Structures are given as structure tokens and as C-alpha cells.
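A single protein chain has been omitted; all remaining protein chains appear in their positions.
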Amino acid sequence: MNVPLIVFFVLAAMCIIGAVSLILQRHPIHSALSLIVVMIALAGLYLLMGAEFVAAVQIIVYGGAIMVLFVFVIMLLNAGLEERTNVSKLAGIAGVPLAVALTGFLAAAVARSQDTVQAATQTGATAPTKALANLLFQDFVYPFELTSFLILVAILGAIVLAAPRGER
Amino acid sequence: MPILNYLWIIPALPLLGSAINGLFGSKWPNKIVNSVAIGSTGLSFLAALEAVREFTHLAPENIPWVQQYFTWIIAGDFRAGFDLQIDHLTVVMLLVVTGVGWLIHIYSMGYMAHEGGYYRFFSYLNLFMFFMLILVLAANYVLLFVGWEGVGLSSYLLIGFYFLRKSAADAGKKAFIVNRIGDFGFMLGMFLLFKSFGTLDFVPLFAKAAPLPADAMGHLGMFTVACLLLFMGACGKSAQLPLYVWLPDAMEGPTPVSALIHAATMVTAGVYVVARSHILFTHAPTAMFVVAIVGCATAFFAATIGLVQTDIKRVLAYSTVSQLGYMFLACGVGAFSAGIFHLMTHAFFKALLFLAAGSVIHAMGGEQDMTRMGGLSKKIRWTYLTMLTATLAIAGFPPLAGFFSKDSILLSAYQNEHGGRILYAFGLLTALLTSFYMFRLIFLTFHGKPRYDEKKVHVHESPKSMLVPLMILAVLSLVGGWVAAPAFWGGSDYFANFLQPVFWQGGAMNAEAAEAAAHALEIPLAIVAVVSALLGLIVAWWLYLRQPGKPEQLAKSMRGLYNLLLHKYYVDEIYAALIVKPLLWISTDVLWQTVDVRAIDGTVNGVAEGALGMGDNVRHAQSGNTRSYAVWVVIGALVIIAIVFWPYFRATTVGAVR
Partner (left out) sequence: MVPTHYYLILSAILFGLGVIAFVFKRNIITIFMSIELMLNAVNLAFVAFSQALNKLDGQVFVLFVIVVAAAEAAVGLGIIIMIVRNRQTLNVESVNLLKL
């Protein structure tokens, strides 16, 4: 039992509690806040694994922009408590068992592959930000430019979709 | 030798006439139509005469004279060509067909003058001549079969000439269908012959067959089966038992048609085929015996039916069936030349009988029932005289034609080794019946008191165009027999000698061996035949002239037998119940309802309905509900993951290291 392992379990517990809370909460704003908790915990896990840049981006972009956008929309639309309709019988009956089966499969697959993936991981990685930047702007420059284009398109789409009627 | 090189002209001329009349005749007046038809047939007759003249100058090794015009079928080793041949047998048939055919064409000029569809009649008649000439001139079985089928077709067209009458249309159909049944046997026979000999051309086939050993009596060897099958076709075409039922109904056609097709030419095609194939038949004694039995039985059977019929043409129809039976009897006992001789004489007097009957009908304004005639002998003198000549000929009175031919048949039958006496007895009995019913016809029609309303029916003699052929045929009936008169009567036995080269390998052997005995038998048998003919005449005279009421009494007292004969032994009804009805039932209920409607349509429609049904059920998956779509996505993901990771699971479980 060493410190990284304990930290891992704590952060993992936070993730899982947050996810379960997302399911069980009835008001969407509570679900959003639970999701933010999950994201912070994940950022911690990334740090634990030594991916500091990714952890930072996670908090800044995911937590600070995307979740803020979600909260924004929830408030804009005045979302209330969730209704209790149940039109789809299929989802009601088969939903949970299937999801559990899915999880089980993946987990089982992972568990059996212990010997093929290296067991130990090192904390304190090898200055990945610089190397990451090199990789991003040299080998992956083309996808990088495409993502900027993607964001442009997304912005345009969002504006067109959300603009009030009559104003184009 | 021009014509012999251009044999195809003989059948081509009537074909040309038929085409011209068929295509253009509807707009032409009667005169042009019949000049085309009669002209083409007449030219064909002249060409035939010329061919015969040239034939007599041929050297013996050129006989049979074969001309190959073009190759029609080539399939592997099999070759069938448009080949025509002439030998002595062909000469006889050729002259009969073209000669009698031409006379009947002339007769039709007057008979059909007031009928609608004049051009159509002559077109069909010429078409028939074409096919019949192909049949007799053919040098192989395939071309013969073309002619065979063609005359069947023409017969159908001509029997159903008055097609607006249902009975006529039905009769045409019946003729064609019953012929087809026989043709089935004929085709099987042809196939068997081809399989055995590799060719269907007469000259090589008979050359191959001649040296082979004959089948034993009672043994179904190849020869026997092939001959029986060919004979089945002959039964259909020549109206023997059991396929004779179409001939009486065929009287629905115009009388010249009955004369030409159902007396002189088409129905003799069967006899011609048997005679042509005599080499095969002499190798199959069983088949010959069957032929003789069927011929004899048919002759007797038809004669009994003819005793009580009241329609003048029906009597003649059954008489034709009966006389054809005689011809087959002759072939069956090996007297092929006698059979062909009877064919020739029969053509003369039967055609004459039919044409004269047509003249009577024409005089009576369309009446065909003999019980409504009577006392016509003074009013239509020439018709009466010619018909009387023909009746004397058919009854077998010497020295007319029928006597010689019938006599030689009965003689050969008597000498046959298998049941000859019985065949002779029935043949003789049939001769008696023939004489009786023919004279019954004469007495009912021409003698006695008129049984019709003399004011309503204006009896008039027929025009010259109808009478002249009658007279020519009467002369032929008188003298036609003299060419074959056996030596002891003073004749030269010309006919049998003429056909000797054709039949020398076959039946004539019987005659050679028994020649001496034959001479001793001929005179007694001839006397017996004449006596029986006289007996028939006397009985008919007594029943119909002396005591006109007697027939009624006899009919009443023997009601059952009388009805049986009057209704032709109910054969048509039996056929309808046994064969036609079940066939129709199978066709309608089984094949149509079950197989076509339920099975085939059901399957095809069923596939469509299945697709519809499946679609109907599957569309519930498109519920529009996002959550169920989401579940389907999860299911899909699950399946893919399972498939991708499955070997991984099995591999690690198999060699798991814990």
C-alpha cells in the first residue's frame, strides 16, 4: 500500500460517486454539478499519471468552458424537475442489464489482459508538455488545423441554430 | 429426263395454287379462283403422268429413283433432307392422288358454287394436295411425317370449314386430336427406327433391315415394337379401331372433302405407310398378325354400325372405315400388293359414292337423311346410274373393280397360317354386310315412294361440272379392276407384277409358295364371294322394297341390338367418360386450381406477402422513441465488443495463468 495507490482509490471513489450522483439526481443542475466533480477527479487522475498538460486542459476547457455552457443552458431554459414519463418499454426493461453487461465485458476483458500490458506505471513523468507540443505541431499538425476549422463550423452552427426567428 | 430431276414441281404446283388463292382469292370472282385451283392440280396431274412415263424408261438399278433437294436437319450423325423418291408404289399412289384429286376439284367447282368462303375452300384443298403429295413422294420418314401432319392439318381445316357451326368445329378438333394420338405412336416408332438403324431414309434403312433375322412370333423384338408403333399412327390416320371415332364426325365437312380426304387419299396414308415399311413388317410376324386382326375386326365392326344409320354420308363413312379394314387385313397377311390394289379401286368407287351422294344432297336441297328420300331414280338419272355402278363395285360384283381387289384379299386371308380361316370368315361376313347396307342405301334413296314433300323440295339434276367427274369415276370403277385380274380370269395380273419389284422381298413370298394352291382355291372362293354379295342384295331388296314395314318390325323386336348399333356401340360416350372427362378434370381441378393457382401463384404471391408481413412486423422497431434507439445502440455495441473480444476470452481461459 503506497501513497499513489491510496490517492488513486480516493480519486476513483470521487469519480464513481459523482457518476452515480449524476444518475440519481432529479434536477439537471445537480447532475451538472456532479459531472463537474467527476471531471475534477479525473484531472487529478491525469496528474497522478503524469499527464499534466492534459489535466490542465481538462479543467480549463471541460470544466471551465463546456460545463459552464451546460449550466448556462440549463438556466436559460429554466429546466425543472425531470418528468416521470415512461413511453419506451424497451429502455425500462432492458436498459440496466445491458449496460451492466457492457461494463462487465469491458472490465473482464481488461482484467484478463493483465499480462499483456505493463503492470507498473511511473509517477513523475518526463516533462511531457514540451514533447507533447513537439508532437502536436509536427506530427499532428494537420488534424490540429482541422480541429480549428471544426470549431469555426461549430460556432457558425450554434449561432444559426440558436438565433431567434426572423433574424438571419 | 426433265421431270424426274424436278420432282418437286409435282407438290409445288398445288402449293402455289393454295398460296395464290389464299392470299388474293378473297377479292376474285369464283371463276378465277377455281381456275387457279383446278389448273394447278391439273398441271400437277400432267407432271405426274410425265414422271410416270419417264419412270417406265428407267433402268432397274435406278429404282427407287431418289432426288435430294436440300438438307433440312443435320444433328450429329442424323441427316434428314427434303428428298423425294419414285418407285412403283409411288407411281400408283401418285396417279391416284393427283387423278382423283383433280376430278374432285372439278366437281367442287359446281358443288361449292353457292357457298361462302369459296376461295378458302380451294386454298385448303390445294394445301391438302401439296401435303399429300409430299407424303407419297417422301424418301424418308421425317418428310413423310411432315406430309402426314400436314394432311391432318388440312383435314382439320376442311372438316371445320363451316366453322360457325359448333358441330363442325368440334368435329374438326376431334379429327385432329385423335390423329395426334396416333401420331404419338408414329413418332415413337420413328425414334426407335432411328436408334436402331441410324437413319430414317427409306433406301438405306430398308437395305440395313433386310438381312437381319426376323423377330419370333409373340416376341417383342425391336422390329415388332417399331412396327406396332407405326401401326398405331396408321390407326389414327386411317381410322381403325380404336381411333376411328373421328371419321364419322368428319362428315360435317363439305361432301367433296369427304370424297377426297376421307375416302380416296388421306385415310389411305396409313395403308401406304404400312406398305412402304413392308420390309420391317415382314420381319415382325406379331405386328403383321396384329395388323390383320385389327383390320378384320374394324371391317366387321364398322359394317355392323353401317347397317342401321340413316344419314347417307354416315353410311358411307362407316363403309370407308370398313374397307380400310380390308386393306389392313391384306397387309397383315402379307398381300401388300392386294392391299394397294384395293386402295386404288376403293379410291375410285368410294370417291364416286361420296360425290354422287353429294349430288343427291344437292338435288334434295341439303337433305341428308335417307328416310326422307325415295323414288329419285327417275329424277336424277345420271347420279343414280353412277352411284349404282359404284355400289356394284363395292359389293364385289364381277367384273367391276371391287370384285378383283376384294377377292384377292380374301384369298390371301384364307391362306394365312395364323387363323386364316377365321379372318376369311369375318371378311366374308363383312362382304355380305357391305353388300346389304350399300344396297339398302340405294333402295332407300332412289327407289320406293318418295317420303318427302314433293312440293317443297324441287329435285333437279346436278350441273355438268359435277356430273362429268362422276362419269369418269364410274368408268374407272368398271374397268379399274382389269389391270389386276389374275391370269386365270383372262387378265394379265399386271398390277401384282407391276408392284413385284417393290414387294418382292416381302409378302409376295407367301403368294409364290402358295401359288399352286391359290389357283385351286381361287375359283371356289370367288364363287362364294359373289354368292354372298348377291345374298346381301336380295335381303336388302326384300326388306326395303318388297316389305317396307319389315325393318321397323325387326328393329322393334331386337330393340337392344338395334339401339346398340344405332348409337355406334356407345363408343363415343365411353371415350368421353373414360378419357375425356378425367383429362378435363385433371386439367381443371388438379393442374389449374391446385398447381397453378395455389402452388405457383401461392408461392410467388406468398413471397410478396411474406415480405409485406415481415416489413409490417419489423416496422415496430422504428418507434420514434429516442430511448429505445439508445438501447439498440447499446445492444449493437455489446455485440461488437463481444465479437471482438471473444477469442481473447477463450484464449486466456484456455491457457489462463492465475
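Going in written order, the chains are labelled A and B, and every chain counts its residues from 1.
To be clear about the criterion, contacts are C-beta pairs under 8 Å (C-beta built on N, C-alpha and C of every residue); 3 or more make two chains touch, one makes a residue touch a chain.
All values derive from a computational prediction rather than experimental measurement.
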| item | value |
| --- | --- |
| Missing-partner contacts on subunit A, residue numbers | 2, 4-5, 8, 12, 15-16, 19-20, 22-23, 28, 31-32, 35, 38-39, 42, 45-46, 48-51, 53-54, 57-58, 61-62, 65-66, 69-70, 73-74, 76-77, 79-80, 82-85, 87-88, 91, 95-96, 98-100, 102-104, 106-107, 110-111, 113-114, 117-123, 125, 128, 131-132, 135-136, 140, 143, 147, 150-151, 153-155, 157-162 |
| Touch residues of subunit B, complete complex, unshown partner | 619-620, 622-627, 630-631, 634 |
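Just so we're on the same page, only the chains that are shown with their structure count from here on.
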| item | value |
| --- | --- |
| Subunit A-subunit B separation of Cα centroids, rounded to whole Å | 99 |
| Interfacial residue positions of subunit A with respect to subunit B in the complex | 87-91, 94-95, 98-99, 101-102, 105-106, 108-109, 112-113, 115 |
| Subunit A-touching residues of subunit B, taken from the complex the two chains share | 623, 625, 627-628, 630-632, 634-635, 637-638, 641-642, 645, 648-649, 652-653, 656-657 |
